[in-house]
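First the structure, then my questions, so here it is.
Complex shown without one protein chain; remaining protein chains in place.
The letters A, B and C name the chains in turn, as written, and every chain counts its residues from 1.
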Amino acid sequence: MTTWGESHGTAIGAVIDGCPPGLRIDREEIDREMARRRPGQGGASSPRKEPDAVEILSGIFTPPGEEMPRTTGTPLSLVVFNKDAHSKSYDELRDIFRPGHGDKTYLAKYGIRDHRGGGRASARETAARVAAGAIARQLLKRHDIEVCAYTLALGGIRIRTCDLSMIGENRFFCPDPLAAEQMEARVQEVRSQGDTLGGIVEIRATCPAGLGEPVFDKLDAGLAHALMSIGAVKGVEIGAGFAAADMLGSQNNDPLGPDGFLGNNAGGILAGISNGEEIVIRVAVKPIPSISKEQKTVNLANEEVTIRVGGRHDISAIPRIIPVCEAMVLLTLADFLVRDMAVKTRNRSGI
Amino acid sequence: MTTWGESHGTAIGAVIDGCPPGLRIDREEIDREMARRRPGQGGASSPRKEPDAVEILSGIFTPPGEEMPRTTGTPLSLVVFNKDAHSKSYDELRDIFRPGHGDKTYLAKYGIRDHRGGGRASARETAARVAAGAIARQLLKRHDIEVCAYTLALGGIRIRTCDLSMIGENRFFCPDPLAAEQMEARVQEVRSQGDTLGGIVEIRATCPAGLGEPVFDKLDAGLAHALMSIGAVKGVEIGAGFAAADMLGSQNNDPLGPDGFLGNNAGGILAGISNGEEIVIRVAVKPIPSISKEQKTVNLANEEVTIRVGGRHDISAIPRIIPVCEAMVLLTLADFLVRDMAVKTRNRSGI
Amino acid sequence: MTTWGESHGTAIGAVIDGCPPGLRIDREEIDREMARRRPGQGGASSPRKEPDAVEILSGIFTPPGEEMPRTTGTPLSLVVFNKDAHSKSYDELRDIFRPGHGDKTYLAKYGIRDHRGGGRASARETAARVAAGAIARQLLKRHDIEVCAYTLALGGIRIRTCDLSMIGENRFFCPDPLAAEQMEARVQEVRSQGDTLGGIVEIRATCPAGLGEPVFDKLDAGLAHALMSIGAVKGVEIGAGFAAADMLGSQNNDPLGPDGFLGNNAGGILAGISNGEEIVIRVAVKPIPSISKEQKTVNLANEEVTIRVGGRHDISAIPRIIPVCEAMVLLTLADFLVRDMAVKTRNRSGI
Partner (left out) sequence: MTTWGESHGTAIGAVIDGCPPGLRIDREEIDREMARRRPGQGGASSPRKEPDAVEILSGIFTPPGEEMPRTTGTPLSLVVFNKDAHSKSYDELRDIFRPGHGDKTYLAKYGIRDHRGGGRASARETAARVAAGAIARQLLKRHDIEVCAYTLALGGIRIRTCDLSMIGENRFFCPDPLAAEQMEARVQEVRSQGDTLGGIVEIRATCPAGLGEPVFDKLDAGLAHALMSIGAVKGVEIGAGFAAADMLGSQNNDPLGPDGFLGNNAGGILAGISNGEEIVIRVAVKPIPSISKEQKTVNLANEEVTIRVGGRHDISAIPRIIPVCEAMVLLTLADFLVRDMAVKTRNRSGI
C-alpha cells in the first residue's frame, strides 16, 4: 500500500498492490468506515466538513451478471478529493513554526514546505489509510480475522468496565458508558480552556496461528511499525506490555493446555508469530499540538514570537484515530496473512 | 542488513549491503561490542561460553600503505561460528512445547522445527546484529551520532539517579550504582527460586535534525519496528510515551526558542522526523520464559505434561539485551542517515 | 514509481515516490511528451482519441511569488482519465482468447479477466509511464543527462543514414528521411492486408560515469528489466550486443586514451556501471498481435474457432512506443542517479 496527498492539495489517495483477485468489493462498507473518521461530527472533532467519498479508479471489474464489482488482481487506485480546504486560514502560519508539529523539521529536511494544514504531515492523509483498511477488512473477514479498536483512556479518564457492545453507543467508541460521559465532560472543559487531550487506544484482533516471520519481520514488529506511523502515537505495547517488565517469568508465561493457552500475557504473539489467541495492542496517543492557548515559538528568522493556533481543530485525536488504528492493524494483518499463505502453500507443495 | 543462522547450527552471520565505501574498520572496536553481549559473564547471564569472534569475509580491502582495512562499497559478510552448542541438552524438549517460547507457533507455520536452543528464534541470532551494529557505530561517529542504552528498571527496581558515567561500572549497565546493587541481590534471590525477571531499557541517541520520512517510514516507526524485532521486547515508547496520554496539549508541546526546543516530551522526533534534540526511547523487556520452575504445557500429542526447562539460561535478558538495543538503534539510524543524505543531496543538486 | 489502471477503467495513473524536493515542474513539457504517444494521429496509429491530460493531484506546491509549482519531496500522484473507451466493441471477445495477447494466461492466473481492451495488459497503461518519464526528464536535465529514442527499423526497412535532427520531421521518429518514406508506404500496404509490423528502436543517452551497482543491480540489468517490461519488446541489447558474440576480444574491447574511451562497443556500460560514454540500447519490437486477418484460436470452452480482431488498432507499436522507451530509460536513469548520489555523498562524508 502506498498513499499520497496533502491536507490542502487536490486529493489524497492510496494504491493497493497485491490484493487477491476475485474479492467482492462492497462500496457501502467502505463508506461506513470513512464515516467513522470523518471530521465535522462535533464532540472532540474538527468542524471541517468533507464528504470523503472514495472513488476506486482501477483494479475492479463487474463480471457480466453480477452486481458488485470484484478485484482483478491488478492495483487498486483509491482517491478522495479534498473539498473543504480553507487554505487561507493558514496564511499567518507561513513564517512561524508551530510547537508540537513537524513544521521546522520539514523545512530543515526538504528546504520547501507546504504550510497549508500541515501538508503531507496532516492527519488528513489517514483518510486514504481508512479507505484501504476497509478493503483489507473485506479480505480478512473471509479468514475469520476481525479487528476492533476502542478508547481505553481519554484525558486521564480510564475505563473501568469493558463491554464491547457499547462501543457504537457513544461518540468516543468507549466500551464503558459511564467513562464515556466523563470523557464528554472533560472534553468540553478543556475545549473552553483552548487546550487538548491525549489518551490510550486498545486494539483487539482475532487471528489464526502462524502469522509473522522469525526475525526482523516479526508480527509485533510489523504492528508496532504500522501503528507508530500514525502521527499522534508515541508508544505501542503488546499483551502485558510494559507491565511485563515487573513480572516474574512464572507469572508472565502463558501455560499451555490441550485447548490452547491458559492466559494471554503474550497478547497473541510468541517469538514474533501469532499463536492463535486474541491479539491485544495498546497505543499511547499524544494530545493534539494545535492549541489556542498562547505558546512560545520562533519564526523563520529565528526570532522569539508567540502563537495561538486557530483553525478548525480536534480537541483530541480520539475518537477519530480509532478507525485509523483499526485500518493499520487490518492492513498489517492482511499483508502478513498473504505472506503466511505463501509459506504454507510452499510447505505443502514443496516437499 | 540480513542476518541468518540458528542457535545450534554451524554459524550465525549478517550481510550488510549499502555501507559507504572508504570507511575504516576497527576490528578491536567490534570485539569490544561483542564482549558486551557475550554469554558466560556470570550475574544474570547464561554460562554458555562463546568466544564470539567476528570474521569479515568480504567487502573490505586494506589499501597499500595503510594498516586498517576500509570498506569497498560492496557487501560485508560477517560470520560468527558457534562453538559451545550443547544440542544434546535439548533432546528432551523435542516433543514438548515450552511456554513463552515460539515452539508451537513455529511448528504450526513451517511444519518442521529445529528444536535445539530455539533454532532461529534463539537470542543467539542477535550476536550478528551486534556485530553489524558495531560497524554502523563507526559510520555514525563521523556524523556525531552516538547511541547509549542502559537499564532503567530490573525486576521491579527502578533507577532513582541517572549518572551515565556509572554505566560501565556495574554488570547491569545501570546508571544508578545503588539500584545496581539491589538488582544484583534481586537476581540472586530469583535465581535460587528457579524464576526469571523482566525490566526496562532506555536508549538515548544524539541525532541531527531531518532523519525520517513523512508517512509510513517515520523515524519512530522504524525504531519501533527495529526494537520490537528483538524477541523479548513487548513495548516501545518515545519521549513522554504512555505518559503523554494523560497530558494536556499545553503540557506536552515542547516550545521553541532561538537555541532550539525548550523541552523534550517529543523524545527528539516530530511528525516522524528527528528535530535535533536527543532521541529518547524506552523498551519493555519481558522475563526470560525458560524457567526451572514446573509449568503446565502440552506435548506433540497435545497431552497435558509438566516441564522444567534446564539448560544454561539467563535470569534476565538484561543486561545482555542492552548492546542489542543499541545495535538496533545504530542500524536504524544508519539506514535513515543514508536516506536523508540522499534527500539532501538531491535537494541541493536537484534545483 | 507505481502505475495502476486498465484500458477501459475510469483512469490510469502513477505514483512517484522519492522525487527530490524543490524541482520546478513544467506542465507544458509533460503535455508535449504525452502528445507524442497519443493515439489518433493517423499513420500507423490507432484512431482512438484521448486528450491524455495529466493531472498532478499531490506532491507539488507553488511557493508564494513563484509561477511554476515545485515538488515538495512527498509522493507525486499523476492521473489520466480515460475518455474515449469503446468497451462495447470488445463484447464479442469476452469468450475468445486472442492469439498473441495475454487473454488466456490472465484467466489462468487470476481466475477473472477484464476483457475490455486488454485490461491491465493494454498498452494504454504506458501513458502513465510517459507522464512519469516527463518528470524524470526534468530532473535529469539538471545533471546533463538527455535521452533520445528513434526508429532503427520498421517492417524490415532499416535506416541507412542517421541524422538525429530529422527525428522530429516524420511521423516515425526516424533519423533517415528516405527510410521514413519507405516505412510510410510499407505501413499503408500492410494496413490494406489487415496485417501488422514489427521493428527495432534504438535509444541513446548521455550519462555521467558511475551509475549502476556491481552485481544484481547492474545498470544494463536495470535497463533491460525496464525495457522488457514494455509489452511489445522481445529483445534488448547494449552496445555491440549480439554482434559482440562474433567478435574477438581484441576487436570488442574499447581501448582507453587520455580523453576517454577510443570506441564504444560497450555501449557506455562496463561491469554494470556507466563509463561516461554514450549509452546505446536497441530493443526488438514485435508486430501488434491484433490483426484483422483470420486466425485460429479457441474459446472459453476450448473449442476451435477463428477470429478477426476489429476495433481501433495500430499497425505497429512504432512510433508510439518511442516515447515509452524513452520514458523507461529516463525513469531507470533517474533511479540509478539518485542511488549513485547517495553512494558518492556517503563516500565523501563517510571517511
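Simple rule for what comes next: contacts are C-beta pairs under 8 Å (C-beta built on N, C-alpha and C of every residue); 3 or more make two chains touch, one makes a residue touch a chain.
In this text, all values refer to a predicted model and were calculated from it rather than measured experimentally.
Of the listed residues C:G13, C:G59, C:P75 or C:G102, the one in contact with the hidden chain in the full complex is C:G102. Along chain B, the points of touch with the absent chain fall at residues 2-6, 9-13, 15, 17, 21-22, 55-61, 63-64, 70-77, 79, 94, 109-114, 119-120. For chain C, the residues touching the absent chain in the complete assembly are 3, 97, 99-102, 104-106, 108-111, 118, 120-121, 125, 153, 155-156, 190, 195-200, 209-210, 212, 214-218, 220-229, 231, 234-258, 262, 265-267, 270-276, 284-291, 293, 295-298, 302-304, 340, 343-344, 347.
Methods note: only the chains that are shown with their structure count from here on.
One simple way to say how far apart two chains are is to compare their mean CA positions; for chain A and chain C this gives 39 Å. Averaged C-alpha coordinates put the centre of chain A at 27 Å from the centre of chain B. Averaged C-alpha coordinates give centres for chain B and chain C that are 46 Å from one another. Among the residues of chain A, those in touch with two or more other chains are 3, 109-111, 120.
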